[in-house]
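Have a look at this one before I ask anything.
A protein chain is absent from this complex, but the other protein chains hold their places.
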Amino acid sequence: MSPTLVLTYGLGLAQAMLVLAMTLAAWRVLRGPRAQDRVLGLDTLYLNGMLAIVVHGMRTGSGLYFEAALVIGLLGFAATLALAKFLMQGEVIQ
Amino acid sequence: MTKADLPAWGAWLVVALALTGAGFSLTGAAGLIRLRTFYERVHAPTLGATLGMALIVAASVVFFSVTEGRLVLRDLLIGLFLTVTTPVTLILLGRAATYRDRAEGNADAPPDP
Partner (left out) sequence: MAGAVRRLCPRGPRWGHPLNRLLPYPLLSLGLFATWLLLNPPLTPATGLLAVTVGWLVPFVMRALRPEAVRVRAPGVILGLAGHVLVDVVQSNIDVAKVILGLRRGTRRTGFVSIPLDLRSPYGLAVLSIILTATPGTLWIQYESNTGRLLLHVLDLVDGDAWVRRVKDRYERPLMEVFS
């Protein structure tokens, strides 16, 4: 197999695994049963989405996706933090 | 800049690292489904955030360093960022769950330290 083919299939498989991980996390978001389970699922969804974008950056050979991955990571962090804070007090900013 | 510049050893190394990392991430997400209580499940995403992330970032560092012909360590910032943020989110989430369970007087609420 040529190196290009190895990369295309190998990284494609890695991406598919990460998308499957995202699906499992989404299932936990929808299923619950409690609010903290949904937030945990959302955090996992963000994390795996970020990793999938890093892998996609390798597949396309472009460095542009790095910034997108960082932004997704940052948004996931802020979202989970705000939701966890909300669960604790019922208010995000106090 | 294209994938064609990558020698065979580089391609296999990158794919091996990325697949192992994705495997750990997937196992972590599967833990969200398989483990029974919230306090067990909260351990699962750490798999993707530590070893899974580290291996995928390593794959990316190898890939861009080889294709661009110089050391590209930019992706290490993702690793640094996740290492600092994941504990914060998980600790806060654990605290929120603890608070809710104690307030509701659930049987599986954490004891006092």
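Order of writing sets the chain letters: A and B. Residues in each chain are counted from 1.
Following the convention adopted for this analysis, a residue touches a chain if its C-beta (ideal position, glycine included) is under 8 Å from a C-beta of that chain, and two chains touch if they have at least 3 such contacts.
Every value quoted in this text rests on a predicted model; they were computed, and no experiment measured them.
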Inset, instruction - Mind giving the shown chains that are in contact with the missing chain? - result: B
Legend entry - Where the unshown chain meets chain B, residue by residue: 24, 27-28, 30-31, 34-35, 37, 39-40, 42-44, 46-47, 49-51, 70, 72-74, 76-77, 83-84, 86-87, 90-91, 94-95, 98, 110-113
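As a working rule, only the chains that are shown with their structure count from here on.
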Inset, instruction - Name, in rising order, each residue of chain B that touches chain A in their complex. - result: 1-4, 6-8, 10-12, 14-16, 18-19, 21-23, 25-26, 28-30, 32-33, 38, 41-42, 44-45, 48-49, 52-53, 56-57, 59-60, 63-64, 67, 72, 74-75, 77-78, 81-82, 85-86, 88-90, 92-93, 95-97, 99-100
Inset, instruction - Would you tell me which residues of chain A are touching chain B in their complex? - result: 2-4, 6-8, 10-11, 13-15, 17-18, 20-22, 24-25, 27-28, 34-37, 39-41, 43-44, 47-48, 50-51, 54-55, 57-58, 61, 63, 66, 69-70, 73-74, 77, 80-81, 84-85, 87-88
